[in-house]
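A single protein chain has been omitted from the complex, and every remaining protein chain is retained in its original position.
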Amino acid sequence: MIAFLVRRILYAIPILIGVNVLTFLLFFIVNSPDDMARMQLGQKRVSDEAVVKWKQERGYDKPSFFDAQASGIRKITNTIFFEKSVPLFWFDFGRAEADGRDIAHEIRSRMWPSLAIALPVFIVGMLSYITFALLMAFFRATYIDIAGILLCIFAMSVSGLFYIIGGQYVISKLWNLVPISGYVGGLNAWKFLVLPVVIGIVGGVGASARWYRTIFIEEINRDYVRTARAKGLSEWRVLFRHVLHNAMIPILTGAVVAIPLLFLGSLITESFFSIPGLGSYTIDAISQQDFSVVRAMVFLGSVLYIIGLILTDISYTVADPRIRLQ
Amino acid sequence: MKGIITILALVLPASLGACSGPWNDPYPAQEAGKNILYSSFSERPKHLDPVQSYAENEAVFTAQIYMPPLQYHYLKRPYELTTLAATEVPKPTYYDAADRKLPETAGGAKVAYSVYEIHIQAGIMYQPHPAFAKDENGKYRYHQLKREDLKDVYELRDFKYTGTRELVADDYAFQIRRLAHPKLHSPIFGLISEYVVGLKDYAAKLQEATKAPSADGYLDLLQFPLDGVQVVDAHTYRIKLKGKYPQFVYWLAMPFFAPIPWEAERFYSQPGMSEGKNLSLDWYPVGTGAYMLTVNDPNRIMVMERNPNFAGEPYPSEGEDGDKAAGLLDDAGKMMPFIDKAVFSLEKESIPYWNKFLQGYYDASGITSDSFDQTVQITSSGDVTLADEMRKQDIVLQTSVATSVMYMGFNMIDPVVGGDSERTRKLRQAISIAVDQEEFISIFTNGRGIPGQGPIPPGIFGHREGLGEINPYVYDWVNSKPERKPIAFAKKLLAEAGYPNGIDKASGKPLVIYFDTTMSGVGGKSRIDWLTKQFQKIDLQLVVRNTDFNRFQDKIRKGTAQLFFFGWNADYPDPENFLFLLYGPQSRIKSGENAANYQNPEYDRMFERMQVMENGPERQALIDQMVEILRRDAPWVYMLYPKDYTLAHAWVYNRKPNKMANNGLKYQRIDPQLRQKKRAEWNHPVVWPIIVLLAVLALVLTPAVQSYRRRERAGGKLLPA
Partner (left out) sequence: MNLPFKPVILTTDALIFVLFAVVAISAWYISRHQHLLAPWKKVARSRSGMIAAVILLVFVTVGLLDSLHFRPVLPGDAAVGKANYAVDVMSVFDVIAAPLKRKQEKTYSAPLSAYLFAKETVELPDGSEARVFPRLTYGGAHLKDPATEQTPDIVKRIVAGVAIAALAWNILLLCVTFWLSHRHGHSVRDTWSAIWKGHTEMPWREMLVTNGVVFLVFVPMMVLSAGYHVLGTDKVGQDVFYLTLKSIRTGLVIGTLTTLVMLPFALLLGILAGYLRGWVDDIIQYLYTTLNSIPGVLLIAASVLILQGVIDRHQDWFQTASERADARLFLLCMILGVTSWTGLCRLLRGESLKLRELDYIQAARAFGVSDYRIITRHILPNVMHIVLIAIVMDFSGLILAEAVLSYVGVGVDPTMNSFGTMINSARMEMARDPMVWWSLASAFAFMLLLVLSANLFADAVRDAFDPRIRGRLASPGFLSKYLPATPGR
């Protein structure tokens, strides 16, 4: 187990380097340091000296990948790429270009609002999708099942933007049930979270419930279920005792990879509902072309994704002891 | 199953109803009925340090906190400077190269120096701030902190002690020195260092000083005197400028010239303050103004509270015509500020923002929000009356002319549309006629704008309006009002320019005009569609080159664009601030502000003369000549002068849009009782749809459950797989 973990973590390093090189390349082609400087210095009255000074202060006046002038190891270390991406490995994210604020501090404080939405969506969502799917499987081939599938396909076919726009309009504007947008810390946050969470759950119902239903039906058709029924167990018991238990393995292992990514929040929901999470942070960084923040978020995203992959592997062994981690 | 639903239907509304007031109230219940103003911000302010802050969204905060010597009169139009911290508006005294005093009317060429002597009021106190806190021995408590001392400090509030002190002239001098600070980038340093004596050398000196290693890395500006700024006594200081620069007095109303106490600089520059904790002037400003920033969480909320050390300032007792009737003088002479606290919430999307305003959760609409303009149909087309639905809610709309101009610039160094030839001039004039500003205003700005006739907007000296005051190259004066010249005339001009029916006579190819833009957000597409339609009217083919912000700026800077849309908000209400946008040496390719790269020696000469003149008939005559040149050469399509507007609920008083001054918070007054009543009225929760929904769900499920029961009873017959 430990050997496995060590190996996976070592394997993560080249991936993270790859991710870094890729984002660095992509965003440096988009934005030369000059562009960044001008973007951050504003539109009115920007002199060339100010641009030069800005670059110097932030170390953007160095060569990108290779410094021919320097000697020895400095050839590599005295570059923008090295100086900007290596500290990421010990989670030293530096400061935002736009306002000079500490990125790590920002991430720590923005993580919670993101989780406050993502976690309920994930947990309540999972539960309700499973319930819904179970219901469809239980009443399979009746009108409830068919209506359920149609509902799922319908729900899948509506753009997520419509759920948000429509939800805000109907629930908050017409019916005045919850605040349209905003956020407060602490327990009072529930008022603001209800709507985004409900919309989040409704938005995901189509794909998930339909998939879970397939898993259930597949499981129902297995021999052991027939045996169980033959023993005279009621349909409910069969479903809950056996089918649900066995079907949870693919469902849970499939969901594990998403858990670490919950931290990153959702880009669009957060900006529509003015939730100060990491999703809206990322969107802002893209629109302000704040390379430092983008780089940090990409790095964080990759790390979390890799953690998700490792967790998935571990969850397989937990779910099925026959599988060994090698 | 049914039982559960019934319980839910009963419990849900009851549990929600338990909290008093409207359900959708986004604010804490304990704030209800308090004297708090609610507003919003859409983008977090980047800088609150007055050295760097230049953007309008920052001024919303900085203008309430800092106290520059001067301010703009809240009500009077055209804009007029009045005192804030100063005792009077300073008048410059002029000296020639031999330090002899010159008369006030001295011409620009003779003046070698101008000196502004500024007296500030005694007894103004700073807001409470830990930088001023002293211990029993009179030593500063927080000036010798170590990293470990800051272990438990995350916000400014975490410092236990605060202190204050009187505002002195030294603080103003200190701030002017900070403009040259090597670690801070003041956007006006380039401009101001051209004028303030010795500022450029001063910056070089400081740069040098930062290289020398010091004990704690703190660059103590007090050690470095600046020639151009002299402190005479505790409440008097002098600024010495090179030459004559009459517009300088306007800068004295901007935060760049606000006072900063050296204690703050010292306090914030200690190790461990800004890293990771954002304890800096950019985040926690220190001022003497009516309000102070108490909560700064730009991800969510910013709160300003009344500065307890603010002595008060009387509400102005005179204003523009009509201000009395509008009730804007009701509070004349009363002590400001009126509002205890202002809460600004982050609101990025326009729809939630607008809906919250309609629900009464924002007291007034922001004036600075761009997207708002396209979002909301508050008025009917081409008119400035509110839609009926809003009048029913007693919402008040106020408009006033902004000191801005929106224009479509031709790149004058472009071979097709630019240059000083009859051909391109006629082409530009034809395009100016074809682009229908009136339609643009009615479609895209809710009718809140005035068609542009030249570069100088109304409310600025030099603008002329009234009988026959039109751009004669685009308009005719018909039946005592301006009428756009017919399209046929534009086509004729085009033919004369060598493009009959939009075909280049020389090559036989259709003429293609390229429009560079960054329009990508909401409304971008409709603007592009509209513009294409305008060019089609005179058979010109418009190709829109849409790009991102950086690329666009790059093109403008390199002079490779052809046609572009720009706007300019005045820094100060003086024609110089508009006419310099077309001054040759200011060309963008020389990194100036003349984005059209317009160059006309005659105009440039006139500009240099006009620049140093006092307002008067002579200056007006000169400006008239300059405007005539610009109209004929048509380097811009003068699109419109936008109107400022503000929407406010009935419980907000003393609101008047003021583009120059952002310190409007202290003037405003609200009636929290009325607000509470209206909010409750407008926000009745509607619960029945939820109940209906649950009922429908129950109805759908019942037959299924029943059929299942029946089957179970029938002996557990299997369902089909």
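Per-chain numbering from 1; labels A and B assigned in written order.
Heads up, the rule we're going with is that a residue touches a chain if its C-beta (ideal position, glycine included) is under 8 Å from a C-beta of that chain, and two chains touch if they have at least 3 such contacts.
Owing to the predicted nature of the structure, the values given are computational and were not obtained by experimental measurement.
Engineer: In the full complex, which of A:Thr269, A:Ser292 or A:Ser315 touches the chain missing from this view?
Structural biologist: Result: among the candidates, A:Thr269 touches the missing chain.
Engineer: Identify the residue among B:Tyr140, B:Trp530 or B:Tyr653 that touches the chain left out of the display.
Structural biologist: If we include the chain that is not displayed, B:Trp530 is the one touching it.
Engineer: Using the touch definition from the top, which of B:Asn355, B:Ser587 or B:Asn662 touches the missing chain?
Structural biologist: Going through B:Asn355, B:Ser587 or B:Asn662 one by one, B:Asn355 is the residue touching the chain not shown.
Engineer: Out of A:Ala104, A:Val194, A:Leu244 or A:Leu261, which touches the unshown chain?
Structural biologist: Checking each option in A:Ala104, A:Val194, A:Leu244 or A:Leu261, the one touching the absent chain turns out to be A:Leu261.
Engineer: Which parts of chain B face the unshown chain closely enough to count as touching?
Structural biologist: Chain B touches the missing chain through residues 350-351, 354-355, 358, 371, 374-378, 380-383, 387, 389-390, 439, 442-444, 500-503, 508-510, 512, 514, 519-526, 528-530, 533, 541-548, 551, 555.
Engineer: What does the interface between chain A and the hidden chain look like in terms of residue numbers?
Structural biologist: Looking at chain A, the ones touching the missing chain are residues 14-15, 18-19, 22-23, 26-27, 29-30, 117-118, 121-122, 125, 153-154, 156-165, 169, 196-197, 199-201, 203-204, 207-208, 210-211, 214-215, 218, 250, 254, 257-258, 261-262, 264, 266-269, 279, 282-283, 286-287, 294, 297-298, 301-302, 305-306, 309.
Just so we're on the same page, only the chains that are shown with their structure count from here on.
Engineer: Cα centroid separation between chain A and chain B, in whole Å?
Structural biologist: Roughly 35 Å, centre to centre.
Engineer: Where on chain B is chain A touching in the complex?
Structural biologist: Contacts found on chain B: 16, 22-26, 28, 44, 46-47, 54-55, 182-183, 185, 187-191, 274-278, 280, 282-283, 297, 299-300, 345-349, 351-353, 355-356, 359, 361, 549-550, 553-554, 591, 593, 683-687, 689-690, 700-701, 704, 707-708, 712, 716, 718-721.
Engineer: Touching chain B in the complex: which residues of chain A?
Structural biologist: Going by the criterion above, the answer is residues 30-31, 35, 38-39, 41-50, 53-54, 57, 98-102, 104-106, 109-110, 138-144, 147, 165, 168, 172-184, 188, 191-192, 217, 220-221, 229, 232, 234-235, 271-274, 276, 280-281, 289.
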